[in-house]
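Removed from the display is one protein chain of the complex; every other protein chain stays in position.
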């Protein structure tokens, strides 16, 4: 069981920052970085604060989520021009609304086009299963995931595996057993989204105890449990994702000022806990990314 | 926690038999009852063996899953003509395949038509969340579930809530909190289907410990864990579903002869465990179904 | 984790019967076998019913628990004269009461003398930790356990390791790591005694998930949870102990008629569950006991 792992032997802490997200906008927090220039500055500040990975969604000129490759290109380019932080692309694309008002993520073909982003992203997300997240339809069938994983492997872009429930871990293992994912696996355990597993401590422990030995994992805690559940994960030896995609409040009643503020808090706690902060070079070693 | 409940105080055991299912056919087990006459005889035999609820899916003349109301009507009519077993309709309808080969359950509107079955079913299923089950798309968004539950309430047909993962329990509580489901809730914890939570003992315990106090629940164990996981559930004070929808093997290498054989086994074990078997009248009392 | 083990691959079921126990007497159940002749007949009936191991405590002529070696010898001799059931000696000896009314198990030196029983017992118990069981002092410090285990190893008598709480499993691993116990370890997980871990399903699962891979284990369920917790253990792939040491009631309000009645019930349930019953030869193979 990973959960009994000696915390003292855990590796350096990789901090991923999800700076923007694909759902809420400036109405939720006016400090949310939306345009490529804002995002590049924000990613740079986070890099300086200690983040080694930037998880990226992009927005159009109106601040609406978009899967427009030109916007992705501009954002990735501008971030990489500022600093060597690793860029990780979420594979949901953008929320689209049909004529009946039903919301869903981007169509499969648009999601496959994410591999056409230039400069090439360092990391990409694979989502472990179909469900409605926050009442938005999010299809991730096995067949699509095999296509997506195949393309990621051909493109030599390592995948982080986002799971939103217990069955999702089994879905990832099915992909791995079929040869679509290489070990060690990198899990992002998402807790607290509507439609997925809640963000209780027993949920985290349950997910972690299901991971194959040798896996790497981070906690993604959505909403008001963001802080306690991610720090609990750090205490178990896991990595952490923070950022305004996951929480728009710094603490109760106080909105996040910028993403770097969230990164700084994790760094401060990690230092007190004796966990060293991974550099970009350390994160590359984790993911076996060459230069 | 329900899981610490004193087994000795548990109520009589309700045995539900899912005689046919909506996926595999006679190729999986030639003894699967498919036509209404076969189903009526099979349900009658199960009733005599100790089942109080018959969970029903129907097939067309070729044995293919169908949501044809005429077939439902014939099957329900013939079952009810034979014996007073309660008839429960699964709300997925039938698997349909589109031009690209993608499989999904019946469209929402066909699923809403299940309320037009005459004679009126005694019980109906609500499925707690969207996912791919056995690579078949099974959409159960909150909005559809509110419509479905509203209609069930208007029709005075009690609902069993089928959950396939941890987040699904939260989805059901969301419906209950919004007033669409009356307490006590009746959970059917499905374990072992591809895409859902596996059928390990810790998964069962985890699900059970999430249920609100006073809930009723049964275990639905799919595939080779069918027997040990349902009996473990019985040991915890839960009810049991068995039937050829859930397992086509009686034991390793030996196909089920008929559904009554599965019911008889549960009855034998229950008697040794000191759990009394619920009659149809007992099951009506559980579900607060009047005469 | 053992708990995710495929039940279908579990080995034959070893049934151990604890025919007498060292605490309650005929006041609790007049059918309790106390004298060697009664014990031999009872063990023989249990052997015929399907038990392969007889866990033994003995009584004096007044029916009081005793550690008198002569009584042990007579009981073991008479049991072995009747049938080849394996005889396992509990290492607590007998409850003694001091001048102040404090009760405890036999002194260490009397417990060491259990190795002088002739005919030699097939198996012996090591108890994993010190605690008050049912308000009786039961010291099992590490130092004594190392002496006891050393002697058992010299005497070539395999040990079952009785654990009464989570920390006790760690105590056994400490003994194993220090070379006093050979792998695979044989755990007897005792649940439900006053002072030890309760007999809830989560307790059982928690204990089982702590065992080193490849360990064998049985459930010992004390009191009213005896039946559901032992059968739950059988569903997880574990072995079972039953007997009037563990429960004096067959079911609520009905006292056990004889130990064979308890064994027969386990056999019936095991057969329905598809678990084959281990013979004495099978049990010897488990424990690597030569002829």
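We call the chains A, B and C, going by the order they appear; numbering starts again at 1 in every chain.
The criterion applied here is as follows: contacts are C-beta pairs under 8 Å (C-beta built on N, C-alpha and C of every residue); 3 or more make two chains touch, one makes a residue touch a chain.
None of these values were measured; they are calculated from a predicted model.
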* Among A:11, A:24, A:151 or A:201, the residue in touch with the chain that has been omitted -> A:201
* Among C:60, C:74, C:110 or C:202, which one is in touch with the chain left out? -> C:202
* Would you mind spotting which of A:112, A:176 or A:232 touches the chain that isn't drawn? => A:232
* For chain A, which residues reach the chain that was dropped from this view? -> 1, 3-4, 6-8, 198, 200-202, 205, 209, 224-225, 227-229, 231-232, 235-237, 251-252, 265, 268-269, 272-274
* Interface residues of chain C (partner: the chain not displayed) -> 129-132, 135, 137, 139, 141-143, 164-167, 170-171, 174, 194-198, 202-203, 206
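Throughout what follows, only the chains that are shown with their structure count from here on.
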* Asked: What is the distance, in whole Å, between the centres of chain A and chain B, each centre taken as the mean of its C-alpha atoms?
  -> 37
* Structure fact -> Separation of the C-alpha centres, chain B versus chain C, in whole Å, is 40
* Chain centre separation (chain A, chain C; CA means) in Å -> 51
* **For chain B, residues that touch 2 or more chains besides their own** => 198, 202
